[in-house]
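Every protein chain of the complex appears in place save one, which is left out.
Then we have subunit A:
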């Protein structure tokens, strides 16, 4: 199963007003060699748009594991606001 299909199984309370993920210096993404965020994230939150030269962040799919901030010091990942984000049925 692809990640996209698995994410349909996950419950979220999406914070429409505020993203909990950002990049402190977008210029770094342009220079970044491997862009580990684009393949390491278990929810596939990150993709790089070569034309726009910009990292696109689909924060509403985030499973809140925090792996992205371990592999990249420019990603400013924090917890979503209280009550928002992923909500597991089983966990």
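By our rule, a contact is a pair of C-beta atoms (placed from the backbone, for glycine too) under 8 Å apart; a residue touches a chain by one contact, two chains touch by 3 or more; residues count from 1.
FYI, contacts and distances are computed from a predicted model.
The complex appears with one chain absent; UniProt names that chain "FAD-dependent oxidoreductase" among the candidates "Peptide/nickel transport system permease protein", "Lipoprotein", "FAD-dependent oxidoreductase" or "Carbohydrate ABC transporter membrane protein 2 (CUT1 family)". Although one chain is not drawn, the whole complex shows that of A:23, A:43, A:57 or A:75 it is A:43 that touches it. Those residues of subunit A that touch the chain absent from the view are 1-3, 6-7, 9-10, 13, 34, 36, 39-44, 63-67, 69-71, 73, 78-83, 85-91.
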